[in-house]
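Take a look at the following structure, please.
All protein chains of the complex are present and in place, except for one that has been dropped.
Note that the chains take the letters A and B in the order they are written out, and that residue 1 is the start of every chain.
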Amino acid sequence: MKRPVTLFVNGESYDIEIEPNRLLLHALREDIGLTGTKEGCSIGVCGACSVTVGGRLVSSCLTLAVACEGKEVLTIEGLAKDGVLHPLQQAFVEYGGLQCGICTPGQIIAAKALLDEKPNPNEEEIKEWMAGNLCRCTGYYKIMESILAVMHGKIATGHAGGKPAHEAKIQSLGVYKPVSKTS
Amino acid sequence: MVRFDYFEPQNISDTCALLDEHGEEARLIAGGTALLIMMRLKLLNPRVVVSLAKLPDFDAIRFDPKTGLTIGAGARHRDIELHPAVREHYPLLHETFRKVAQPRIRNMATLGGNLCQGDPLTDPGASLLALDASVVLASSQGERMLPLDEFFIDYYQTAAEPGEIMTEIRVPPPAAGLRWAHIKFLPRSQEDFATVGVALALKTTDGRCDDIRLGLNSVAPTILRAKKAEALLRGEKISERLIGGMAEAAAFETDPIDDNRGSAEYKREMVKVLVGRAVAQALGN
Partner (left out) sequence: MAKQDFSVVGRRVQRVEGYEKATGESRYIADIMLPRMLYGKIFRSPFPHARILNIDTSKAERLRGVRCVVTAEDTIKKPWGAFFADQYPLSVGKVRYVGEEVAAVAAIDRETAEEALDLIEIEWDELPAVFDAEEAMQPGAPLVHDDKERNVAMVIDVERGDIEKAFADSDVIVEDTFQSTPQWHCAIETIGSVADYSPSGKYTIYMNTQTLFNARYRIAAALGVRETDVRIIQSAVGGGFGGKSCDDNNAIVAAILSRKAGKPVKLINTREEEFLAGSRPRVFMKIYVKMGFRKNGLIRAKQTRVVADNGAYSAKAPAITGVAALRHDTCYKYSDVKTQAYLVYTNKIPTGAFRGFGNPSAEWAVEQAIDEASHELGIDPIEIARMNAAEPGYVSPHGNRVISCELKQCIDKAGELIGWKEKRANKKPSTGLGLACTVHVSGKRHFGDYDGSSATIKLNEDGKALILSGEGESGQGCYTTMCAIAAEELGVPIEDVEMSHADTDLTTFCLGAFASRLTYISGNAVRDAASKVKQQLFEQAAEMLEASAEDLVARDGKIFVRGAESKALPVADVARARLFRNGGAPIVASGKFDADSVLQDSTRYGNESGAYNYGCQAVEVEVDRETGQVKILQYAAASDCGTVINPVGAEGQVEGAVAQGIGYALIEGLRFDEGRPVNPNFSDYRIPSMRDMPPLKHAFADSYEPTGPFGAKGLGELGMDPTAAVISNAVFDAVGVRIRTLPITPEKVLHALKEKDAKK
């Protein structure tokens, strides 16, 4: 039977009527209309549905919405303020940390949870943490660069609206330069 | 996913009462990472779901040098991994929990849920076996304590009776000079269940093995203790030859299956290799 549940999402409260079997993922997407949180694998592996509940990073596809009554939920829609991107969002745009973008909300929420818990992780720690967020487009190199760029204070926040990307100076995983002709 | 009634009892006795009332129709939910997958796949269709979220202190982790470590069944993997006493006194557990899935799942999944699922592919059980852990099961009839060694019965089957709920996991005080090793063999992807998991706890005096416990996962219908292998080493002077024989015995005790992570034959072969490596590592730890 449906029951009333109050969810606090991105600082706003939502009173919804849901069945106990409603997953947090679907409550967010369909009852509240926040479709930034994505469904990729439905079994907690891919991380596309990552949100934080009470500050903890979780898979919303394996969380019952009723169990989140009264807890603070943060989704990708809660990061940009007044049209200004969160530094991680800005970094993913500038450094090519996103391509198709379907995994991006989960990647950014996961990266934020990491930096909130540990502001200066090393690359191994970043890899270990972000391994739970699958991406089929980027090969992860530019996701790593995006996170490092934020950590190293390379990101000037402002409106993203299409301005040219900075030269990616952080090249921890790759060497990028055109080769000169050899023959 | 099937529709169900949802309860959040405030104490263990109410929880047990709900289980008694609904019997087979009811399922307990803690972290949800196992149950909800089974439900979404329609492998389980409970009419009643009883949440353990509101049980007081159900996720508490306590350490006492005399009695050892007591982990509430509702404690999440990540909290166990990061707990100061676990880091300090049970490095094998810290290392094991660190390797479970990734932080997001460790944030959700509880140890009680993990053990009660009886999934042989998961890591914590093998290390807890190596540390001689016990579990506390409660029901409306009272409490009982069971060595973890007797808890895993078969594939997805445990010794928990209908109406019982796991409340605690107890690990004895750390033995002085305990040596250990944990190997999660992930040849396919670092983000996978173990092809073979090896957890080893070892006590030695002057190169002689005083005691040994060897837990293995992903290589049989249950997480298991390789007791015959242990027996070969216990009380003996450790030698290369003995380690080789012990590793071979351990492989013989397994009963793996062919799956996407490798053939049964390969997994058995890897038990041999990795148990040998684990002993070498433990002697260095």
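Note that in this section a contact is a pair of C-beta atoms (placed from the backbone, for glycine too) under 8 Å apart; a residue touches a chain by one contact, two chains touch by 3 or more.
Because the structure is predicted, anything quoted here is derived from the model rather than measured.
Engineer: So one chain is hidden, and I want to know which residue out of A:A27, A:L98, A:A113 or A:M151 touches that hidden chain in the complete assembly.
Structural biologist: Reading the full complex, the residue touching the unseen chain is A:L98.
Engineer: Looking at the full complex, which residue from B:E143, B:E161, B:D210 or B:D259 touches the chain that isn't shown here?
Structural biologist: B:D259
Engineer: Just to verify: which one of A:L24, A:A48, A:V66 or A:M151 makes contact with the chain not shown?
Structural biologist: Going through A:L24, A:A48, A:V66 or A:M151 one by one, A:A48 is the residue touching the chain not shown.
Engineer: If you put the missing chain back, which residues of subunit A would it touch?
Structural biologist: 29-30, 34-43, 45-46, 48, 75-77, 79-80, 85, 89-90, 92-96, 98-105, 108, 126-128, 130-144, 160-168, 173-183
Engineer: For subunit B, which residues lie in contact with the unshown chain of the complex?
Structural biologist: Counting over the whole complex, subunit B touches the hidden chain at residues 1, 3, 185, 187-193, 258-260, 262-263, 266, 269-270, 273-274.
Everything below uses one rule, namely that only the chains that are shown with their structure count from here on.
Engineer: Using mean CA coordinates as chain centres, what's the gap between subunit A and subunit B in Å?
Structural biologist: Centre-to-centre distance between subunit A and subunit B: 31 Å.
Engineer: Using the touch rule from the top, collect the residues of subunit B that touch subunit A in their complex.
Structural biologist: Contact set of subunit B toward subunit A: 1-6, 29, 32-33, 36-37, 39-40, 49, 51, 53, 101-105, 107-108, 190-191.
Engineer: Could you please specify the touching residues of subunit A with respect to subunit B in the complex?
Structural biologist: Going by the criterion above, the answer is residues 1, 19-21, 23, 42-45, 47, 50, 56-59, 61-64, 66-67, 110, 113-114, 128-129, 131-132, 134.
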